[in-house]
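I have a structure I would like to understand better, so I am pasting it below and will then ask my questions one at a time.
Of the protein chains in this complex, one is absent; all others appear in place.
The block that comes next holds chain A.
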Amino acid sequence: MQRIVKPKTQRGRRALEKKEPKIFENSKNALMFKGGNTSQTVTQILKDWHTLKKPNATLFTKKNATKPFEDQSSVEFFASKADTSLFMFGSHSKKRPNNIVIGRLFDGQVLDMVEFGVSKFTSLRDFKTLKTASGIKPCVVISGEFFEDSDDNRRIKNLLIDFFRGPTVEKISLSGLEHVISITATNGKFYLRSYRILMKKSGSKVPRVELEAMGPSLDLVLRRTHLASDDLFKRALKKPATAKPKKKKNISRDDLGNRLGRIHMKTQEFDKLQVRKVKGLKKRKNDVETDVTETATKKQRTQTVEAT
């Protein structure tokens, strides 16, 4: 995309650059917002998930009389304003009491949306336990054969993973694994639970996992769904060629985890082979001179001969 209006300040430029499409994308941000009418339950659900997802979430506190399943344009507008690509929308009406819509966008367009009715809800603060730190990457556990039933259900699973998986990280501290989000689909209901992990000593290196319900806990009923066409979804899955890691030549790992390299030399003089760059192994200037004196004198002789 090429901007037509030039940003006037460096800060504005940076803000715009942040919103631009990137090869290596940032973690998806979620937008929590509510409709024209909401119940206490729905508002609390939005607040709870906002606190759990925090640096990667934005909460709109004011009402917005909008219906994502009837008109997607306002969702797209809010998402573009907050630069988010996931959303959670809460509303409450006579026809659809305690309604939650979880969805995602691609390129500013609504991709998938799933609507749930909340039949039972216990808030984060109603569990009198310790909470995990906000913004950590949770583990996600999905169970139930429902998610393998059809392509649509598989897509719902994909959406839920996308929504709850948290920030994308390369490395993670083992002690930082302290939160599990569990989604179970059975008996025609979705059970969304969140637990704190307690690592207990076991006989081996791997700790024994114990869980403690931390909240929020929701029992959901599936209502309407809006899933993207396969064509659009395929387009959204496209990975840029440059994002794929380059194949490293001549470097391999053996079964013990050692890194092995293959080196090509013109003449095989193994004493000159530089295996590793360490400062201590470097030849100092004086050493080099003493080493090369013999050859140097020879060279000098030849040079003098040439000069005369």
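In this text, a residue touches a chain if its C-beta (ideal position, glycine included) is under 8 Å from a C-beta of that chain, and two chains touch if they have at least 3 such contacts; residues count from 1.
Note that in this section contacts and distances are computed from a predicted model.
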item	value
Protein name (UniProt record) of the chain left out of view, among "AP complex subunit beta", "Phosphatidylinositol glycan, class T", "Ribosome biogenesis regulatory protein" or "Protein FYV10"	"Ribosome biogenesis regulatory protein"
Among A:E145, A:D231, A:D254 or A:D271, residue touching the chain not depicted	A:E145
Interface residues of chain A (partner: the chain not displayed)	1-2, 4, 20-23, 25-26, 28, 85, 104-108, 111, 137-145, 147-148, 157-158, 161-162, 165, 168-177, 180, 182, 184, 186-187, 191, 193, 195, 197, 200-211, 213, 233, 235-240, 257
